[in-house]
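Let me begin by presenting the structure, written as structure tokens, before commenting on it.
For this view, one protein chain was removed and the others were kept in their places.
What follows is chain A.
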Amino acid sequence: MTDSAFVVVRPGALTTVQDLGRFGHAHLGVPRSGALDQPAHRLANRLVGNAEGAATLETTLTGCAVRLRRTATVAVTGAPCPVTVDGRPAAWGAAVRVPAGALLEAGAAAHGVRSYVAFDGGVEAETVLGSRSTDVLSGLGPAPLAHDAVLRLGPPRGPVPGVDGVPHRGAARELVLPVVLGPRDDWFTTAGLRTLATGEFRVSAASNRIGLRTEGPALERAKDGELASEGMALGALQVPPDGRPVLFLADHPTTGGYPVVGVVPEPYLAAAAQAVPGTPVRFTPLGRVSWPLSARRDVPSDGTGGVAEGVAKNVAEGVADRD
């Protein structure tokens, strides 16, 4: 049979279809979703000649195996893992020609968590709100891969570009995450913020596509009570009542009611998505951004609560100018 599809032989622990994600629907409660390690996803697509937005498979720890019904150019990136075609070793991080009928397997991650499997033409799942991504929080997009499921591939692309070599990050002994403080750092005591900066945290096994949970010391709160629900950013460090920060990844809820002590900039989230449970985590607070934090419409320029005070407050606190 030579149709443009593949059959799932081994779905692994969790293998989902992912692209760059859904944008512009957060106000309806729709998470961004998309590949957690976006550089790896983009690289896999480039290796097989796809546009970066084509859908790939994102595996979790144990890889996956599929049988192709048409000859395809395939590349596996992200977490390094043994790649085989009909049981014979093939290259990781490179374009591999897989003949029709052959079994392609991405094995268990040697280190890291998530590998990306790109096929020339991309995975052709149904598009929901502009994306083919599986969103595990809200259930949008294609179901996670299941045994015997059949997924379609897009039409094969033209010639595969030559690539000299694929850079690869080694296994991280420690995850170091910069944190831009705010918007709710004032919900924590000075000691609580010191705990964030100096505490020894570890990646919890309860982590998933929604969030990287941590184990470690609790951040001491300055304010009790509940925060009214507010919009949540990708990379937000939300602190639930147990005091252990949860780093929001692509499938995070769009609003939430626990205070966000700070936000990890997007370029660092790929490393977070590849950190295995038990990996030590160190947060390095960067301070607040330096634009005015307080502005009152009803008391213009009286110096008590307006823009001038906001700037003065930042300067007084010795906050670096990050604009």
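Just so we're on the same page, a contact is a pair of C-beta atoms (placed from the backbone, for glycine too) under 8 Å apart; a residue touches a chain by one contact, two chains touch by 3 or more; residues count from 1.
Please note the rule applied: contacts and distances are computed from a predicted model.
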Among "Putative maltose permease", "STAS domain-containing protein", "5-oxoprolinase subunit PxpB" or "Carbohydrate ABC transporter membrane protein 2 (CUT1 family)", UniProt-listed name of the chain not shown: "5-oxoprolinase subunit PxpB"
Contact partner of the left-out chain, one of A:G154, A:G182 or A:P277: A:G182
Which of A:V48, A:V74, A:A109 or A:L137 contacts the chain that the document leaves out: A:L137
Contact residue for the chain not shown (choose from A:V74, A:L145, A:L219 or A:A233): A:A233
Chain A residues that touch the omitted chain in the full complex: 23-30, 128-129, 136-140, 143-144, 180-184, 208, 210-211, 226, 228-236, 238, 240, 246, 253-258, 260, 262-265, 288-298, 300, 306-307, 322-323
